[in-house]
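Removed: one protein chain of the complex. Kept in place: all other protein chains.
As written, the chains take the letters A and B, and residue 1 is the first residue of each chain.
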Amino acid sequence: MPSRADAAPRRTLPTIATALQAIGVTAAAVCAWALATPASSPVPAVRVRGDSLVLDAPLGRMRDALATLVAAAPGETLQVTLDGAPALRATMTLRALAGAGHPLALRTAAPLPAIAVAARRVEGPAASASLVVAGDTGTIVAIADAAGALDSLRAPTLLRAASLASLVVARAHGVRATAPVHTITPGTRVLVAGRAGWESRFVIAALEEAGWQVDALLDVAPTVAVRQGSTQLDSARHAAVIALDGAAPAVLRAIPDFVRGGGGAVLVGSAAASGALLGVRAGAPGARVRGEAGAEASEDEPRHGLDLVPVVTGARAVPIESRDGAIAIAAARHVAGRVVQVGYEDSWRWRMAGADDAPAAHRRWWSALVAGVARTPPLAHTVRDVLHDSLDAAPVATLAATIGLPRVVAAPVAPARAPWRPEPRLLAVIALLSLAGAWVLRRLAGVA
Amino acid sequence: MTARAHGGSPLATGDRFTFATVQYESGDWDSAPLVAANVIDAVARFTRIDVAPSGTVVPLASEALLRHPLAFLTGHLPVRFTAAERTMLGRYLDRGGLLFVDDHNHDVDGPFHRTCTEELARVTGALRPIPNTHALYRSFFRFENGPPNTSHELNGWGDNLVHEQLLGAERDGRLRVIYSNKDYSSEWSFHPENRKFLSVDNVRFGVNLVVYALTR
Partner (left out) sequence: MTATPFEPSPLATASSASPRPSPRGTLRDDASDPHVQLAALARLLGRARALRLVAIALAWALLPVLVLALSHIVLGVPSRTGVAIVAIVTGAIGIVTPIRRGARQRVTATDAALWVERAEPRLRYALVTLADASPAERARLEPFVRAVPWHAPAATIARARLRQSLTMLGAAVAGFALALWPWRERSDAGAAIMRGAPVPPSAIATLPPGAVAITARLVPPAYTRAPDRPVALDGGVVEAIEGTRLEIEGAAGAARVVLRVREAGDTAGARAVTLERSDEAWRAVVRVGAQPVAVLLADGITERSLTIAARPDSVPEASLDLPATDVVTRDTTATIALRGRAHDDIGIADARLEWILTTGGGEQFAARTGVLGARTGALDRDVAVQGTLDLGALGVKPGDVLHVRLAARDGNAVRGAQLGTSDTRVIRIPRSDEGDSVAVEQLPPSPVDTSVISQRMLLLLTERLVARQRTLARDAVVAESRRIGAQQGRLRRQVGAVIFMRTGDTPGGEHAHFAGDGHDHTASELAQLQQPRTPEAVLKAAERATAINATLDDHGDETPVVAVNRPLLEAYNAMWDASRALDGAEPASAIAPMRRAVAAIQRARAAERLYLRGAPPAVLVDIAKIRLTGTDSARADARTPLPARPDAGAALATRLDRALVLLARVPRAGTDSLRLLRLDALAARPVLARALDDALGALATGADATTALQRARRAAALVPVRGDATPLWSTGAP
């Protein structure tokens, strides 16, 4: 007859086995539910430290958080907390996120400077700089440069300055902010390639009016092309190239080498579908979306009236502008050069049928697109990068001009936590172990 | 020269060229209804330009004019623009539109010529002769002697008036207005079926006009 000590395990083992079995079945069920239900992770909060963007997520979930951030549906607000004045790189990344359709909620616990000023050269043929003065709304800021006083303005404001001398100084309420003025001259010669059409005609006109020197190769017939200036894409001659469509294959074939060598390329609409540009494009062209009828005549959103071939961006691309959830403009760096891919087609309609300032706005827009990628002289390029990345004397001004000023809060905002969600893999392991344990215990109980 | 990149038919987009005839309040704007078809025919016959198969009529005072950066105006009768037409024409030309005007009368100093040039001058300043070496005459076909003559000027039953040069108004190196006394409205006003009788296509200059408008 078994002793009481021997009888006790025999009584408890089936109970434990039953419990383990129940746990295993439950875990398997939850695992199946978890696998069947899509994840609904919230967009992780972002913390900005200097030139770094830090995702506010547990270490083990960082990869998921990053994936969620990148794949977040446009329209979801990103919570951004500044630990201090952001570096330009971080600001531009935030701007790219904003351009991709994510509203940004900027917060900071750190006190902001009362005023800030930034002066940057507007890259393009015109010798002008953009002057950003940030501060509390309505603050009167006195602006001066090395040559003397310039003006008194109400912050925040954005100015186009035709001529500034070396250093810009802003003063208000005894606070002084300064910013150096960069004077770097990029190349100004551009090659436009495409079919003969209204778009080519008006792109050329806009660039020429903005001061660019434009060469052109426009396909008209199988054996006839209209040639203007030098039509062979040449790194030594051209600062940028614009491919308006899939015509002019000789130019398209030369674009990858040109960009690798530091040149800039603007790929418009279906041009990115060309096989020659697969390696340099920012993304694949999507299906054409019709523009909103008559919207090109509006003052606020004239590009909403244009047809759009959305850019389905690749991993390297940075969205610059989006429309109704689709990426309209994206950019990518390719070795030493830059590529901007524009989904808008027939921008000439904006110029012809737009509001009163449409011709000038169309001109500025095209000039800015080209200036954004145009090659700068090698030495100056290095200097510029250094300047841009490390010597941003007015990070807050740049931030304000780029994505707006953050809201100051008493303490950093706690990041939004994701609701608890079972980990399917863990549950599967638990289920397996539990069921196995139950089986073993039952066997042990039977043997005993 | 470019290779035939993507076959004979271009990708159809909103960038399509549509031949637009201007409708104005005074005069007989619709005196040459077949010009559009013949120019379209010639453009399709010689180029890969994406061209709409039929022309359109656009009132001069209408915003719709801004959808057609090349517009054709013709007639026999005196031309007097209304204030709205004058304003819209100025806006159109300032934004980059090109107006091609042809005097359907093929005469000298006729009522159309006098009134139309006067009206245009009020918008663009005085019209000046376009040099016969202008890029317009070399944009696709080469016309060494400037604008091609029409049979109305040469065939003996017309008025025998040969106009050596077209007139035009230019801004920043781009033509805004091209004015012709050559009566291309008659020359290009035949049924397209009759094109087979032509040993040399007489609408070739129309192709140059379209190519010039689309490329400069």
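Just so it is clear, a residue touches a chain if its C-beta (ideal position, glycine included) is under 8 Å from a C-beta of that chain, and two chains touch if they have at least 3 such contacts.
Given the structure is predicted, the values throughout are model-derived calculations rather than measurements.
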Among the chains presented, those that the missing one touches: A, B
Residue touching the undisplayed chain, where the options are A:A27, A:A221 or A:L306: A:A221
Touching residues on subunit B - with respect to the absent chain: 8-9, 21, 25-26, 28, 30-31, 33-34, 36-37, 40-42, 44-48, 51, 53-55, 57, 76-78, 80, 82-83, 104-105, 110-111, 115, 118, 135, 138-142, 151, 155-157, 172-173, 186, 189-194, 197-201, 204, 207, 211, 216
Touch list for subunit A against the chain that is not drawn: 88-89, 91-92, 95, 120, 122-128, 130-131, 147-151, 157-165, 188, 208-209, 211-216, 220-229, 300, 318, 320-321, 329, 331-333, 338, 340, 361, 364-365, 368-369, 371-373, 384-385, 388-389, 398, 401-402
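Heads up, the rule we're going with is that only the chains that are shown with their structure count from here on.
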Distance from subunit B to subunit A - Cα centre to Cα centre, in angstrom: 46
List of subunit A residues in touch with subunit B within their complex: 195-202, 204-205, 208-209, 216-226, 228, 245-250, 269-270, 297, 307, 345-346, 348-349, 351-353, 358-359
Residue numbers on subunit B that touch subunit A, as the complex places them: 1-6, 8, 10-11, 13-15, 17, 46-50, 63, 66-67, 69, 92, 94-97, 139-140, 172, 174, 211, 213-216
